[in-house]
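What you see is the complex with one protein chain gone and the rest in place.
Letters are used for the chains, namely A, B, C, D and E, taken in the order the chains are written, and counting of residues starts over at 1 for each.
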Amino acid sequence: MRILVVNPNTTVGMTAKIGEAARSVAAAGTEILAVNPAMGPVSIEGFYDEALALPGLLQEIARGEAAGANGVVIACFDDTGLDAARALATVPVVGICESALAAAGMIATKISVVTTLSRSLVPIEGLVRRYGFAERARVHASDIPVLSLEDSASGAGSILRAAIKSALESDGSDAVVLGCAGMADLARDLTAEFGVPVIDGVSAGVKMVEALVGLGLKTAKSGAYARPLDKTYTGALADFAPAVILRG
Amino acid sequence: MRILVVNPNTTVGMTAKIGEAARSVAAAGTEILAVNPAMGPVSIEGFYDEALALPGLLQEIARGEAAGANGVVIACFDDTGLDAARALATVPVVGICESALAAAGMIATKISVVTTLSRSLVPIEGLVRRYGFAERARVHASDIPVLSLEDSASGAGSILRAAIKSALESDGSDAVVLGCAGMADLARDLTAEFGVPVIDGVSAGVKMVEALVGLGLKTAKSGAYARPLDKTYTGALADFAPAVILRG
Amino acid sequence: MRILVVNPNTTVGMTAKIGEAARSVAAAGTEILAVNPAMGPVSIEGFYDEALALPGLLQEIARGEAAGANGVVIACFDDTGLDAARALATVPVVGICESALAAAGMIATKISVVTTLSRSLVPIEGLVRRYGFAERARVHASDIPVLSLEDSASGAGSILRAAIKSALESDGSDAVVLGCAGMADLARDLTAEFGVPVIDGVSAGVKMVEALVGLGLKTAKSGAYARPLDKTYTGALADFAPAVILRG
Amino acid sequence: MRILVVNPNTTVGMTAKIGEAARSVAAAGTEILAVNPAMGPVSIEGFYDEALALPGLLQEIARGEAAGANGVVIACFDDTGLDAARALATVPVVGICESALAAAGMIATKISVVTTLSRSLVPIEGLVRRYGFAERARVHASDIPVLSLEDSASGAGSILRAAIKSALESDGSDAVVLGCAGMADLARDLTAEFGVPVIDGVSAGVKMVEALVGLGLKTAKSGAYARPLDKTYTGALADFAPAVILRG
Amino acid sequence: MRILVVNPNTTVGMTAKIGEAARSVAAAGTEILAVNPAMGPVSIEGFYDEALALPGLLQEIARGEAAGANGVVIACFDDTGLDAARALATVPVVGICESALAAAGMIATKISVVTTLSRSLVPIEGLVRRYGFAERARVHASDIPVLSLEDSASGAGSILRAAIKSALESDGSDAVVLGCAGMADLARDLTAEFGVPVIDGVSAGVKMVEALVGLGLKTAKSGAYARPLDKTYTGALADFAPAVILRG
Partner (left out) sequence: MRILVVNPNTTVGMTAKIGEAARSVAAAGTEILAVNPAMGPVSIEGFYDEALALPGLLQEIARGEAAGANGVVIACFDDTGLDAARALATVPVVGICESALAAAGMIATKISVVTTLSRSLVPIEGLVRRYGFAERARVHASDIPVLSLEDSASGAGSILRAAIKSALESDGSDAVVLGCAGMADLARDLTAEFGVPVIDGVSAGVKMVEALVGLGLKTAKSGAYARPLDKTYTGALADFAPAVILRG
């Protein structure tokens, strides 16, 4: 099984860390392809960055499926372009927010999500509602910029720990979800430190794709995820055509 | 007052029709600038098209605000990129689904939304929930492709009328919202024919922007619509930088 | 265009202030008629006052429409008798809570509503849910009696400011809605002071009615807002017959 | 125990029928006082009639409590003025829609509510949501005018039976609630005919008030049902002052 | 009328207290049968205890109905096995959480539920949602073990009072529901002390059953509460067969 893990921002160091987290949980026969787009923002912090990350993300997914990927993980906690990706792909596609919440919901009753900037609260709260966790999960910002997680001298670790401690107390929760792909390397340590399950979405996404592929499931093509209709694209996007790549 | 009306697809004929609908309701002192991006899909039918329409749409909004627009209407019924646009702009930005529902909700109790393809049902139902109309509005597909609305010989008119009739009966509704910018020219006739208010989102969007501008309101910049952070964009999007245009 | 703005309580000074706020945002061709009933309570603070304000309010609306008003704003933040008014009138009728939330929802993501007495929290929270803002708006009481807003020596201004500050912090909101018609004169100053949009419902109501009238919309008469059936009214209400006034 | 049952419309024959239904279930020591206002509409069909019924209804409740009633049933299925009545009274006040749903919810899983005119669907659906039955109860109109229930030659009985049959089938429900006080005499027969519990709100209201009084409960006065504040009422309502009556 | 009140745990002293509370509000002609199962846990604190209490509880209900009980109160605040009991019984069955919320909802607007251990928060919050009180009631733990309520020297009373005080303040509520059958004896005193209605579910349950029986209502048998199908039970449950007891 070959799983494509797409970091939708263009920061190569973060892609490496994400790939490592993915490989650390992948089953014996699973190959992880960790990539990021060549075009787009260096990090995704809010609605605007997410929008500009989409074309590059979709291009990577099209290339990955054309190259034989059996499933896709979108490795940004706003589940960047998840619906568009599912319309494009025929293999299963999951988001890391979605996967982390699904896993957390099966082992705990109340969930604290701890993310980076406060501008991401509203988009993530929207995902929490979409995935059916409105009554069980609350979202908190730690006010750590995404890329400071890549910098060990930034103090991000201790700020994150303080945010987790505060969230567990105020929510009365029994599990934590880390709300940024850049935190993927911290889950195991934090689980030990806090004594509650602390879940990283990248790892969860890999296991969810393994599960879907293992069930022989493909993305449903008879509804809103129907294959994109053939149509003309112009301008900068004319040469760039994920759907065309896939149609081969 | 100058209102930018952006058709997020690249079909110029549809932009013209949208501009006409906008002008037909604009107040005496309101100038309408109807534009469409140079890059992107010729029509937006589903999640994938929407994603690829975003960069071009955001570019038009940045240019429009830089050129003095006081407010923006996004003239596609999936409210393409509404949150990203609000993060980008400082002037008010409204979607036509949002505006049509807001207007309908002030004059009626139950609302039938009639859109084009069935693949658009799920995205529009998502908007209905987002805007707080889950208990009041139901969405129906007429199975008319968007561009057939541009072709008077397509029979789209009579198919649409049948879909409206059926929706009113099954919903017990007292108002209709037309679920595609390409239907903007039909609202007045359909109101007369069906004896219930039939609302076009393009017109509603113009009046909502006039209202917001008249109230002196700007998009809130202290929360999730905070101005995009300065960061590097690479690849095809490097030269294209809506946020940079705006910071100008 | 002629817009009837009805203050549903009987305090003439408050009607004057409301009229002034309405005129300050009205479009060039819009005439504002600010009135209040001759019968009813001097202020509306809670469910009981609201009920006793209804007959006088409906009478003013019937008179206004008979005299040529093109639309109606009900200028009390509990949106007094909104449904009954819509059943009575054929022109559009909006409430100021409804209008303020609609405007706020188009420029911000999370909204703090700051009202007067704590006994109004439950009725306003009911409106917040009705208008679809349950996930986005929270309501706070400042414990200022309505009529103290008419008395510049009452200290109401500083109490209100403290309540707004506290609400913004606890809600993490990016806009404020003033929850009483008696605060209509404060929005502009408070916007400047707090650096977030602060919205007054009276102004918002006027612009929403202008929008609806500009769209050629009338209140839907085929559903729950159907014209009241002809029937006998007895007692103190026999001589008083809003529906009869309208039927001419 | 003395229970005041107020029919909020002015039709004396309907009050008599309501009183009879109330007495048929009242406990041994319970005295039923069935009254109707002297002022207001002859029947309540929609939002407008409800509004004009309020002053007379509140006056009857004030008189009743002053005369020693231990609890109040508001005997119209739109639960006319329930919140205002609770703010006015210190004894418990229940609505018949509320009481019927509470009873139905304790013996069945899904509930069909069958009411009179379709213009009452929206108000009753609002009550269904308010009382927490949105997922369990659906509302149907039989298109019987309220007063035709008072006329045995109207054929209302067979129309109602057809509506119940259709509702049970389409809802897959296991209980029926009769959605009009004028149907209070039919519950027992319909239960036998349809083989499912058919519940009348007037009877249910009496038993709920008996329960609340038996528990020694009074209406809470520290929140939104706080005693109306002392204030001036003018015009036709000056002489009429339910709150003053109660303050004695 | 004969009402079976089942304490689903095996602590006889608690059954006695529950019986006393039930009798203190029962109507003149109502006989209270307070029982507890011979098998099961000594107290119910969380999901696991609840599951193991079910067989004994159902056996008591079958015996009670066979012996002529006209209705049943399940006297544990997690409404242990309510749906199974309703499927088994033909007489009405109510839970004490359900009954207390129903009563509270008719006299107050916002409700604070104060229960024992924090592990019971999630199950009770589930009930609050099920009964339609998600927007009106919040649940608080006092961290008192259930059986310490049976021990006057445990200090449970003062801990409970502190929890009630804190809950009223943070919720802005106007009524309190005691979230454990073991608190049944405290409601009257606490009502006096706090000046808000404080409601005990055991008492409320008795009055609700009296109401349902007085209305001639039986549990609906055409839906999800249909009589259990005849089938073989094996093992420890073979000899024990509530449904068989009832079928006689």
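Going forward, a contact is a pair of C-beta atoms (placed from the backbone, for glycine too) under 8 Å apart; a residue touches a chain by one contact, two chains touch by 3 or more.
Here the structure is a predicted model, which means the values were calculated and not measured.
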{"item": "Omitted chain - touching chains that are shown", "value": "A, B, D, E"}
{"item": "Full-complex contact with the absent chain, from A:Lys17, A:Arg63 or A:Lys110", "value": "A:Lys110"}
{"item": "Among D:Thr15, D:Thr109, D:Ser142 or D:Thr219, residue touching the chain not depicted", "value": "D:Thr109"}
{"item": "Omitted-chain contact residue, chosen from E:Ala27, E:Ala87 or E:Ala175", "value": "E:Ala87"}
{"item": "Touch criterion as defined above, residue of A:Val94, A:Val113 or A:Ala236 at the omitted chain", "value": "A:Val94"}
{"item": "Residues of chain B in contact with the chain not shown", "value": "118, 121-122, 125, 129, 134"}
{"item": "Missing-partner contacts on chain A, residue numbers", "value": "25, 27-29, 86, 92, 94, 98, 102-103, 105-110, 131-134, 172-175, 188, 191, 195-197, 199, 203-204, 207-208, 210-212, 214-225"}
{"item": "Footprint left on chain E by the chain that the document does not show", "value": "10, 37-43, 45-52, 54-56, 58, 81, 83-84, 86-88, 118-123, 126, 130, 223-226, 228-229, 231-238, 240, 243"}
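To be clear about the criterion, only the chains that are shown with their structure count from here on.
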{"item": "If a chain touches chain C and chain D alike, it appears here", "value": "B, E"}
{"item": "Classification of the chain B:chain C interface as same or different, half of numbers criterion", "value": "same"}
{"item": "Approximate Å spacing (C-alpha centroids) for the pair chain A, chain C", "value": "44"}
{"item": "Shared interface positions of chain D, touching two or more other chains", "value": "86, 118, 121-122, 134, 223-225"}
{"item": "Pairwise touch network: line, ring, star, complete, or other", "value": "other"}
{"item": "Contacting chain pairs - touch in the sense defined above", "value": "A-B, A-C, A-E, B-C, B-D, C-D, C-E, D-E"}
